[in-house]
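The following block contains the structure, expressed as structure tokens.
Heads up, one of the protein chains got dropped from this complex, but the rest are sitting where they should.
Right, subunit A next:
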Amino acid sequence: MKSLILKEIDELIFGSLGIIIFISFFIGAVITIQTALNLTNPIIPKYLIGFTARQSLILEFSPTFVSIVMAGKVGSYITSSIGSMRVTEQIDALDVMGVNALNYLVFPKIIAMLFYPFAIAISMFVGISGGWIAGVFGGFLTSADFVEGLQLDFSPFQVTYAFIKTLVFAFVLATVPSYHGFYMKGGALEVGKASTTAFVWTSVVIIVSNYILTQLLLGQ
């Protein structure tokens, strides 16, 4: 089981870092540029650009938007890999041997996804770095303004809130696609359909749970 968990960590977490870093860097950069271009009033201080980038990235982009992307990347991988095992009778083979197939296939994925918050922490860091590079080297604000914005009214609970969300999304990312893969019926075409359905439902569950968690954790 240990080797299975390590394999899943490699596949699900390390295998996703490239796309997470790529998206986070450019979204961070775009958020900064868009904010800078829309804050045209000279009364509004420039450091609000850094502040907006931080809030957008930590509160929503990294935990939620990246999780939607992961629903496509990790979710479809999980559904199609388990679904292919169903189609090719590999799950039946596990059952016949007396192996608890659901536990054998899904449990390592749930454990592996406990490391998902580390990927999101990297996303936050890279996103903010992308914002800083785009803001400073694009000539929209100084490095000091950006850093001042990053530190403005910082509440550590916002990071806690982001990681609580991330853990819930990690569970959703591991279980919803697994369910669709494990209980699919049919052939290769149905594996594709199950992957699409899994992506849709994973996204829906993430969006709805995001709303509920935000209301519960940040609402008055």
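The rule we apply is simple: contacts are C-beta pairs under 8 Å (C-beta built on N, C-alpha and C of every residue); 3 or more make two chains touch, one makes a residue touch a chain; residues count from 1.
Simple rule for what comes next: contacts and distances are computed from a predicted model.
Per UniProt, the protein behind the absent chain is "ATP-binding cassette domain-containing protein"; the candidates were "PBS lyase", "cytochrome-c oxidase", "TIGR03943 family protein" or "ATP-binding cassette domain-containing protein".
Looking at A:Gln34, A:Gln90, A:Gln158 or A:Thr214, the residue that reaches the missing chain in the full complex is A:Gln90.
Contact with the undisplayed chain is limited, among A:Val99, A:Ala144 or A:Leu218, to A:Val99. Listed by residue number, the positions of subunit A touching the unshown chain are 84-85, 88-90, 92-93, 95-99.
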